[in-house]
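Apart from one protein chain that is not included, each protein chain of the complex appears where it belongs.
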Amino acid sequence: MPNPIPQPATPQPAIAPPVERENYLNAKYGVWSWLLTTDHKRIALLYLLSITFFFFIGGFFALLIRLELLTPAGDLVQADTYNKLFTMHGMVMVFFFLIPSIPAVLGNFLVPMMIGAKDLAFPRINLLSWYLYVIGGVMMLHCMLTGGVDTGWTFYAPFSTNFTNTKIVEAGLAIFVAGFSSILTGLNFVVTIHRMRAPGMTWSRLPLFIWAHYATSIIQLLGTPVVAVTIVLVAAERALHLGIFDPKLGGDPLLFQHLFWFYSHPAVYIMILPSMGVVTEIIACFSRKRIFGYSFVAFSSIAIAVFGFLVWAHHMFVAGMSVYAALVFSLLSYAVAVPSAIKVFNWTATLYKGSIHYDAPMLYAFGFLGLFTIGGLTGLFLSALGINVHVTDTYFVVAHFHYIMVGGAVMGYLGGMHFWWPKISGKLYPEGWARLAALIVFIGFNLTFFPQFLLGYMGMPRRYYDYSHMPEFQILNVLSTAGATVLGVGYLLPMVYFLWSMRYGKPAPDNPWNAAGLEWKTPSPPPTFNFDEEPVVTWEAYNYDELDSPDLGSPGNDAPHKQEVPVAR
Amino acid sequence: MSEHSNSAHAKSPLKMYFGIWATLLIFTYITYKAAFIELGSFNAAVALGIATLKATLVALFFMHVWHASEKLTKLVVIAALFFLLLLLGLTMTDYATRPWS
Partner (left out) sequence: MPDSTVIGLHHEEEHHPELLHHFADAQQQRDSASLGMWVFLATEVMFFGGLFCAYLVYRHWYFPDFAAASKSIDATLGATNTAVLICSSLTVVLAVWAAQTARRTLLIVSLILTMLLGMAFLGIKGIEYREKFVEHHVPGASFSFDKVQVPGHPDQYANPHHAQIFFSLYFVMTGLHALHMIIGLGIFLWLLIMAWKGRFTPEWHTPVEIGGLYWHFVDIVWIYLFPLLYLIDRHP
């Protein structure tokens, strides 16, 4: 590889292309070429910047929460402030980080490439969805800076509609706008996957990452509008005291919860399904095997999307709903675990007798496997009505969802960022540091959140800033806060070395992992329109046996040199 | 949705359009009149039944779902209705089975 030619400083993020070849990063320069781009890859990077920003904001609130909980007394902030801290942490992390994260960054970047298309079906709508996200984000920032919200991210009525005097309407509007962004992304993906697959790319040859994003998009499309209209009702109720959710006027607060959770439960599947898609790609590549049970994994994604809409009231078991309905929802909640379990079994079976390589993406995938399983199983605890009564609104719930959201979704996101970083940036990240960071994240995560299972089971309530009536909980809280610090370090490291790699990293080959998938048949980074010629697909997905075989020239295997071991040094 | 300019029905869709239009107006009139007749709990069923009929006619013939070249269009319509019914139905399992008023 030739040495990178030193380039004069440009107004763009400093990216020195290793060769003079034109790619999507250097095709055009100037701020407006980014802000008015319709290239799905550039939009993916715009999203990357924005969601990283909000990840820091949400993380900052988490830091303050953990600092407060170091001591039993409420001595860092006042109670009202603490309410705002956990609310803003939740709202920012859910709506402005987790929900967009993988679909908007990795999905936007990869979906067209994986199916052999030049772009998404509606590139301008793609750009619009980023702008909507940014507008929603700015509104949320403004809301936070001028007082914030204190209802919890779930903004239950009638507290949110009648009693709190924090900025519910503004926050709701911000979420409404960001939700519209989410809907448009889902719309784009569904139409793209249906209409823009390259010749020969049948449904059964699609990477499972695509199936996962398709299922995610269905949820985004059908669930988000319901929470959007709920926000409208909350705003109307606040403004006019309509009584829709006010018991004094004949309204039912539980109706709010039904409408809210009808979206917000499927929303958690929006957050985890793409991550499952990423993990599938990584496990296949770093075991050098086809995914075991392709159809099962594909259909389980759809099943999760559909079943996910059937279980929402398990968030309301102790709220006053009908016990008979609770029984139904409890049963359905057990059912929804099945497709997720199917995936875990298939991943495990894929690993079996595979040629395992422990590069950083794979370390994140392993982390995902263990932590998602724990998170998912604890979900079953919560679905049992009897246990639910005991652990609702305790740290058990907090630990459960953080295991899935952070141990699952964020690990998958980081694994995916590492896996596709060479393709996105044209550079290799430093593998040693990446493995170290993965280990730090894993250790930090468990140290943060495993004590919370114990705390919750022993009765520590969530959303309390003061636990001085239970000072025996302090030791576990201290462990948790220590873990959060370690976790923070683990998250900072990739930011540092990814940025470092953009300037100083080794230039990446087209396919550093010798991975299957159309995206790896393009240069790193790819040209603006992805493929010089429309690909024609004649091979099955995950054709690792062909890729690692001695026969060059077999369909799908046109690697310039055969290599069995992924090279990323 | 693509209109095939050489398929048989496109020769004179006008008759069909005006026919559907007239049917819709007649059904509207029936709905209106039936509301003033005492039918007990069937009033709601009649009104909603006719509304569903009208909506179906609009979807099938004005929105061309009937002649849609792809099953996908029909699938999208069915999926939307399915999830709507899920929202309404499962929510009502709570409200219909609360033993207290």
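Residue numbering begins at 1 within each chain, and the chains themselves are lettered A and B in the order written.
One rule holds in what follows: a contact is a pair of C-beta atoms (placed from the backbone, for glycine too) under 8 Å apart; a residue touches a chain by one contact, two chains touch by 3 or more.
Because the structure is predicted, anything quoted here is derived from the model rather than measured.
Visitor: Looking at the full complex, which residue from A:148, A:172 or A:223 touches the chain that isn't shown here?
Guide: A:223
Visitor: Which of these touches the unseen chain: A:194, A:290 or A:390?
Guide: Only one of A:194, A:290 or A:390 touches the chain omitted from view, namely A:194.
Visitor: Looking at the whole complex, which of A:216, A:528 or A:543 touches the chain that is not displayed?
Guide: A:528
Visitor: Under the stated touch rule, tell me which residues of chain B contact the chain that is not displayed.
Guide: Spelled out for chain B, the touching residues are 1-3, 5, 10, 13-14, 17-18, 21, 24-25, 28-29, 31-32, 35-39, 43-44, 47-48, 50-51, 54-55, 58-59, 62-63, 70, 72-73, 76-77, 79-81, 83-84, 87-88, 91-92, 95-96.
Visitor: May I ask you to list the residues on chain A that touch the chain which is not drawn?
Guide: 22, 24, 27-28, 33, 36-39, 42, 117-123, 183, 187, 190-192, 194-196, 221-226, 228-230, 232-233, 236, 240-244, 248-252, 255, 258-259, 262, 527-529, 532-534
Following the convention adopted for this analysis, only the chains that are shown with their structure count from here on.
Visitor: Counting in whole Å, what is the centre-to-centre distance of chain A and chain B, each centre being its mean C-alpha position?
Guide: Each chain reduced to its C-alpha mean, chain A and chain B end up 38 Å apart.
Visitor: What part of chain A is in contact with chain B in the complex they form?
Guide: 194, 218, 222, 226, 254-255, 258, 262, 309-310, 312-313, 321-322, 324-325, 328-329
Visitor: Residue numbers of chain B touching chain A in their complex, please.
Guide: On the chain B side, the touching residues are 72, 79-80, 83, 86-87, 90-91, 93-99.
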